[in-house]
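Removed from the display is one protein chain of the complex; every other protein chain stays in position.
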Amino acid sequence: MLLGKVMGTLVSTQKEEKLRGLTFFILEKLDMQGRPTGAFVVAADSVGAGVGEVVIYAAGSSARYTAATEGRPADATIVGIVDTWDLDGSVQYQKGAED
Amino acid sequence: MLLGKVMGTLVSTQKEEKLRGLTFFILEKLDMQGRPTGAFVVAADSVGAGVGEVVIYAAGSSARYTAATEGRPADATIVGIVDTWDLDGSVQYQKGAED
Amino acid sequence: MLLGKVMGTLVSTQKEEKLRGLTFFILEKLDMQGRPTGAFVVAADSVGAGVGEVVIYAAGSSARYTAATEGRPADATIVGIVDTWDLDGSVQYQKGAED
Amino acid sequence: MLLGKVMGTLVSTQKEEKLRGLTFFILEKLDMQGRPTGAFVVAADSVGAGVGEVVIYAAGSSARYTAATEGRPADATIVGIVDTWDLDGSVQYQKGAED
Partner (left out) sequence: MLLGKVMGTLVSTQKEEKLRGLTFFILEKLDMQGRPTGAFVVAADSVGAGVGEVVIYAAGSSARYTAATEGRPADATIVGIVDTWDLDGSVQYQKGAED
């Protein structure tokens, strides 16, 4: 999984039938210190994420192994909202403590 | 999924039997602000896209999970025509408003 | 799929049993203008390609969805010989018109 | 597989149901000399790894082929704790001999 920050929503009306009902977010990828990288991915949501949240997403075939995306042509899916992570014992990110 | 702009069509007469009937587009990848990146992919179409449109495409095994590509050796498939997306509340792209 | 030019042949006698009978080509990847990139991949052939031809190849699990490679440990397979493609209405490559 | 060093733990309470019970580690990727690269991945654990250990992890669909991750939306899983490796007959890393 990789880290991303939910930056916005993408709307597509004319889409593959199997994608109907999914929410698509633009995620900016974060590095392991939690800094934005400029890189992004469009991910389906399986956890009820919202704009501004930091999440982990699964890519590739594993993106289809959620209740929301099973059997659907999604190659990136948000699978968790991040509470916190640390590196070498030092907290890098804490939900609710963002500046 | 990633963002691409449909730049043109690729024709291949001598191809794997299972690819017959598919349309192949050259997609230039866009960044999350909607700017061209110079990178590209050849994608099968599952939604009736056309040259000039901005689309999302699925890569890898998920590219085979559309009605058009099931069981076929496609590793990139257009799965939606994009209407709009925003970042931090600011619209980055709006279909029909292209310059 | 990506674009490649067939640059040569790779021979491997001592190989996984399931790869027997496949032809392996060295493909140099091309950009969307048809220029060589220096990057390459070793691809199995499913279409009867030959050295010098421009092809599209499928990577990942989709490389196993051809008659030639089904159930075999190939992660890149040539799936079409390219006749032509265009960008913004301008032909970038036409088979038989190479310099 | 690639090499990583377990740098810390990631906590996600609101996550896909199928991920419950898994431990997620932040792995910094190492080069083949064992040096940190700055790149990272969030990996599920299948072997009882701990912070500070050097591990190999599997990515993509193979990340789901462990007892811990079968059928779950994990795209990176730690599959072994590394004892040692060598290059050209010279030991690059020996567990327990870290500085």
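All chains are identified by letter, namely A, B, C and D, in their written order; residue positions are counted from 1 within each chain.
Please note the rule applied: a residue touches a chain if its C-beta (ideal position, glycine included) is under 8 Å from a C-beta of that chain, and two chains touch if they have at least 3 such contacts.
Note that the structure is predicted; figures quoted are calculated from it, not measured.
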Exercise. What chain D residues would touch the chain not displayed?
Worked result: 1-3, 31-32, 46-48, 56, 58-67, 77, 79-89, 92
For this session: Mind listing the chain C residues that contact the chain we can't see here?
Result: 7-19, 24, 26, 28, 38, 40-44, 51, 60-61, 63-64, 71-76
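The rule we apply is simple: only the chains that are shown with their structure count from here on.
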For this session: Calculate how many whole Å lie between the centre of chain A and the centre of chain B, each centre taken as the average of the chain's C-alpha atoms.
Result: 21
For this session: Give the residues of chain D that touch two or more other chains, as numbers and ranges in rising order.
Result: 61
